[in-house]
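In this view, the complex is presented without one of its protein chains, the others remaining in place.
A and B label the chains in the order they appear, each numbered from 1.
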Amino acid sequence: MSTIRIAAPTIANKGEVIELKAMIQHEMETGYRRDRFGKEITRDILKYFECFYNGESVFKAEFFAAIAANPFLSFFTTATESGTLEFRWIDQNGVASSQSVELEVS
Amino acid sequence: MSGMAARLTVFCGALIVAFASEKMIAQEITSFADRPDLSPDKVQSGFNFLTAETQQLQTDSFANPGYLWVDKGQRLFTDSKEGKSCQFCHDANSEGSLIGAATRYPLVDSATNALVNLEERINLCRTRHQQLPEFIYESDELLSLTAYVANLSQGMPFDVVVDGDAEPFFNQGREYFFQRKGQLNLACSQCHDDSWGKMLRGDRISQGHSNAFPGYRLEWQTFGSLHRRIRDCDVGVRAEPYQLGADIYKSLELYLSWRAADLHIESPGVRR
Partner (left out) sequence: MKKTATENSRYDLIDRRTLIKGSAAAVGLLLLPQVSHALPEDVEAEIAELFDTREIQQGKVTVTVPPISENGYSVPFAVDVESPMTEEDHVVRIVVFAEENPQPNVARFELGPRAGKASIKTRIRMGGTQRIRAIAEMNDGSLWTSYAFSIVTLAACVFDPGT
């Protein structure tokens, strides 16, 4: 299981624009490198990231090999109601990793 | 991403320019007074040789990627699926707390009289007290646990013992630091004592301190141990590198901890 770090406020005012930060442990192997025996290292990257706010998609990213290892993302969303923020990554083979945090909106 | 041959050629060329006029190195340097270029008032962390962006990456307690390993290490530390967890003996609020522990490593293990570094101590704990197999050096698990334990000493200065039982190891490590090696015939000291602050291609040469490690290196695009970092230097001067965890690297590690004087442990540091 990949290690994931999420930074999101736990409380926010309704209508407040909040910053969400997410980082996941992943090599983002480009497919352009060779090992010490000269053999090509196969590409292995995370392809998609999506953030769901109470199940509704609020931000999507598509990654290419040019995203640095251990991808970091910062983006914004408007606090509308209390609930769950889910952060989900999908790799090139369709395998998903995700983590959720709770947000209380008043 | 251009050809590596071109890079190496430029590298060698730069070294020849940098060291063509270097004097022979001192044989016996035993105290700070003997090395005016690196007296305690001049000791600087590698942090000071980074660009502002890389410094910010290290000091950002969320975005520093090294914390991915610290987090994982904490999870392993408290994991009791295979019996007693590390936490069981080393709770932060107990006598077994490991806060500050990393400042004292490497140290001589009283049971075996061998020099032991933090990675090895974690493995010894596993075999002696947890009846678990050792982790492979540089495995994600060992790196993560070391990252967590080292991070518990973040902000504290090294406090290693270099006399008594430790003296032969210290002397061996110091010797290695001043010994010319590799096809380029360079000693660690020629870059990191005599030439720090000078440019080597795009880099400003640092003083070669160990206080960022285990740490995240941009060049590696991942987290790694001090021994991996040392091995890169050995390869850089075209010397045959030793295995990670080798006795000679542990001795060098002891010398480096002493040499870093009052520098604080930054682990997880971020370096180029």
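Just so we're on the same page, a residue touches a chain if its C-beta (ideal position, glycine included) is under 8 Å from a C-beta of that chain, and two chains touch if they have at least 3 such contacts.
All values derive from a computational prediction rather than experimental measurement.
Visitor: Tell me which of B:Val43, B:Cys89, B:Met156 or B:Leu218 is the one touching the absent chain.
Guide: Selected residue, touching the omitted chain: B:Leu218.
Visitor: Which residue from B:Glu175, B:Asp232 or B:Asp247 sits in contact with the chain not drawn here?
Guide: B:Asp232
Visitor: Give me the chain A residues in contact with the hidden chain, please.
Guide: 17-18, 30, 32-36, 38, 53, 56, 58-69, 71-78, 80
Visitor: What does the interface between chain B and the hidden chain look like in terms of residue numbers?
Guide: Interface residues of chain B facing the absent chain: 1-5, 7-8, 11, 14, 50-54, 56-57, 138, 200-203, 205, 218-221, 224, 228, 231-233, 235-236, 241, 244, 272.
Please note the rule applied: only the chains that are shown with their structure count from here on.
Visitor: If we count contacts the way the header does, which residues on chain A are in touch with chain B in the complex?
Guide: Chain A reaches chain B through residues 3, 5, 7, 21, 23-25, 27-28, 32, 68-70, 72.
Visitor: Under the definition above, what is the set of chain B residues touching chain A in their complex?
Guide: Per the touch definition, chain B meets chain A at residues 1, 62-63, 65, 67-69, 71-72, 75, 221-222.
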